[in-house]
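Questions regarding the structure given below will be posed in turn.
Only one protein chain is missing from this complex, and each of the others stays in its spot.
Note that the chains are named A, B and C in the order they appear, and that numbering of residues resets to 1 at the start of each chain.
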Amino acid sequence: MAEDVKAPAPPPPEGEKKMVAEARPAAAAKVAARAKDEVPVPVPWTSPLVEKYRNQYGSGLEALIYLGQNYFIVDRSLIPDILRLLRDEEQFDYCVDITAVHYPKRERQFDVLWNLYSYARNQRVRVKTQIADGDSIPSSVSIWPTANWLEREVYDMFGIRFDGHPDLKRILLPDGWKGHPLRKDYGILQQDKEWVQINLGIESGQ
Amino acid sequence: MNPGLHQALIAVDTTSIGPGMAPVATPFFFYLLSGLAIAGGFLVSTRRNPVHCALALIVTLIAVANLYLMLYAPFVAAVQIMVYAGGIMVLFLFVIMLVSIERASRDRRFNRFWPVGLATACGLMALFVSAFVKGRALFPDRMIAIPEGSNTQQVASMLYGEAGRMGQYTFAFEIASLLLLVAILGAVIMTKKKI
Amino acid sequence: MSAAAKDDTKENANDISGHAPHAIASPLHLQTPEKPYLDSNELIINMGPQHPATHGVLRVILRLDGEKVLGTECVIGYLHRGVEKIAENRTYAMFNPYVDRMDYVAAVSNGLGYCEAVEKLLNVEAPPRADYIRVILTELNRMASHQLWLGTHALDIGAMTPLFYTFRDREEILKIFEKYCGARLTTHAFRIGGCLYETYAGFEKDVQNFLTFVAPKIDEYEELLTTNRIWLERTKNVGVISGEDCVALGVTGPVLRASGVKWDLRKAQPYAAYSKFDFEIPTGENGDTYDRYLVRMEEMRQSLRIIEQAVNSIPEGPIMAKVPKVIKPPVGEIYHSIEAPKGELGYFIVSDGSTQPYRVRVRPPSFVNLQALDRMVRGLLVADVIAVIGTIDIVLGEVDR
Partner (left out) sequence: MPNFIMSYLGSTVTPGEAGNQFWALVYVLIIFAGVSLAVVAMNWFERKALAHFQIRLGPMRVGPHGLLQPIADALKLMLKEDIIPAEADQFVFWVAPLIGLLAAFTVYIVIPFGPSQAVSDMNIGVLFMLGVLSLGVLGIVVAGWASNSHYPLMGALRSSAQMVSYEVAMGLAVVSAVLMTSMRTGTGTLSMIGIVESQQQQGVWFIFKFFPLGFVAFVCFVIAMIAETNRAPFDMAEAESELTAGYHTEYSGLRWSLFMLAEYAAMIAVSSIAVTLWLGGWLRPFPNLLHAPAWDFIFSLFPSLTFGALAAVAVVGAMRMPAHSYFQVQRIGLAVFAALLGLIALFLLVIAIAGRSSDATVAARLCEGIDCVYWFVLKVSLFMYLFIWCRATWPRYRFDQLMRVGWKVLLPITLVVLILTAIVGVIVS
């Protein structure tokens, strides 16, 4: 709810109380939005931060707000730079999550998302990029160490490779598993029967 | 083995125990323990697995400790068990456990100096036998008398002396303790990078 | 490390971005930093997945020099059930009970996060009374989770008795849950849009009774442990992690707060009815196991404060917002996170406008916090690994999902 405040909000000096105060009008705005009963759509996000980056990178970057949450859509080639700048200059020092979404019908099938948070600004931002199947993407482990396992999980579940990751291997599934389960073409009942038969000795594969 | 020794052992027992039941089984236990000690020693030098060797050595040590007990030297026996079997052998095992057993048992059991070792062993054996044969004259059958006072006190007075008099071995004992201290210091310095 | 943690208290919280990047390779392939003076072999030892102190099916591969830990590698996934995949094949409402099975000791928190995320996506808001009920139950569940943590953590360190004390008191919480919604552990207490059940008659009284019952019990736990010499020796300066490292590694929850970073989502970005209550965020100074223990103990007391305020001021009114029978959020995506007992629990939901979520991503606090294990235990002894695993407070159901 606090994300509704248009970024970059000045870092709240001391207090949670102020944040609380800010959150209320935002909620009121939301109630108003609901009253009009319109389907929310992403709207462009304007802020000094966005301006700065737009000046720097031009069209490779799109900044939007949806339901009060900010996100960038960034060209794949800009990813390492943008992420590093966001951490070093904009204090997005906490990488909350890295994940991906699979859109099999698109040409560039995968959305890869970085979900960032800044302790100093108390603000979240998502960075999103699109890559094709088989493409790799620069690893952000050198930016946020926490990316290590998160990237491994994305690799495990989607098969997206991260260049420069120190130890990119499966994390939740066993090493020899075939397939990446969170892809849309991987059925919910599907499993690597061969692996199960070999490693667990279950003939039926169940 | 030797009828004189039999006599000696039985004689010692009956005299020391006084009016009671004569412990007829003493020679039996003597031979049993000696046999155990020898068998243990043999196993120590022949087993390939160092832990088995250590266990055999423990058997030997305990058998010898029991022989001490039979000779009315309980203090020595207790110290033998406590220091050797309980302390040193545990440390032996401690070290052995950390050694790769596979590699150790693949190594050649006897190195190329084994004839020298064998010769030394034979020489020692000859020495013992001759001492035993000749010693019949030096140590008459009934020389093993029960000394006055308890064994512990005797050991103490030998090492530390009676009141006002230095003991027979006080100096040697202190030197030995100094040596051990030096050894401990050396070990500490070897293992510590900085103290 | 502790000096860095001190710098990182609330005054300097703005400066934490200046840290050096930490690259973590697989520790088992790393070179030993210093060669030991006497040659010694390293020992690789497998702790888990069947080990009494790995809290489930965590497998930690330890590289040891004697008993000193040179590196660790966590092998997880033994409890992987593909929750995120299941979500894509269930409707929004059908998936709700599944989230309870992730962090099964804090099922209510999981449900709260999911319901609020979907509500955000739907652009509806739960009515105030529902928010209050949610806060009460969630805080009760935080108590239960911390109690379970305390018991198992103490058991790991060798104190058997607190386990039974905490289970005795946790039982009272589970009884309230049972009376409220019929389930004790995986409660499925909330629905999208509010709560399904009105509070039962005597709910307030039960909760108030529980509050008066449990407050002295927390002192009792502390009496057993807080000043216990052995406990102090086992936990002080064990598993130290600085606030800087916590931020870099994405660690949240009591672990982060024990390292001196005063950050709690309930205050930073309040959800449900948390903005209406007065409570403190406890923080530690040294970021060691003992501080994490103290922080969690204090959090229990703060939870009691919140529950007390909520019970005394619970408003009347509806408990369910107007939510369509068939939940079909508009196309879009949302991230919502709450302060679960273990840290930031986030849900990232992508909707394609159908009745089933296109993608649900759970950001599990245990999973991310567990990553800090290697940083925390290097150079310590095997016994400390156990203490640190306990102090991170992981639930494998959530790590593996």
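Here is the rule we go by: a residue touches a chain if its C-beta (ideal position, glycine included) is under 8 Å from a C-beta of that chain, and two chains touch if they have at least 3 such contacts.
Remember, it's a predicted structure, so these values are computed and weren't measured experimentally.
In the whole complex the chain that is left out makes contact with B, C. Considering the whole complex, the residue from C:208, C:228 or C:356 that touches the absent chain is C:228.
In the full complex, chain B touches the omitted chain through residues 17-18, 20-21, 23, 49, 51-52, 55, 58, 74-75, 77-79, 81-82, 85-87, 89-91, 93-94, 96-98, 150-153.
As for the chain not pictured, it touches chain C at residues 43, 45-46, 51-53, 67, 154-161, 163-165, 168, 224-225, 228, 230-231, 233-234, 381-384, 386.
Everything that follows uses one rule, which is that only the chains that are shown with their structure count from here on.
Centrality by Cα centroid goes to chain C.
Separating the CA-averaged centres of chain A and chain B is a span of 75 Å. Spacing of chain A relative to chain C, judged by their CA centroids, is 22 angstrom.
Contacts from chain C toward chain A in the complex involve residues 10, 13-14, 16-17, 19, 21-26, 29, 76-77, 80, 82, 84-86, 88-89, 120-121, 123-125, 247-251, 261, 263, 267-271, 275, 330, 332-335, 337, 344, 346, 348, 350, 358-359, 361, 363, 367-368, 370-371, 400-401. Listing the residues of chain A that touch chain C in their complex gives 1-3, 11, 14, 16, 19-20, 23-24, 27, 30-31, 33-34, 39-40, 42, 66-67, 69, 87-88, 91, 93-97, 99, 101-102, 113, 115, 119-120, 122, 124, 126, 141-146, 148-150, 153, 157, 166-167, 170-174, 181-182, 184, 186, 188.
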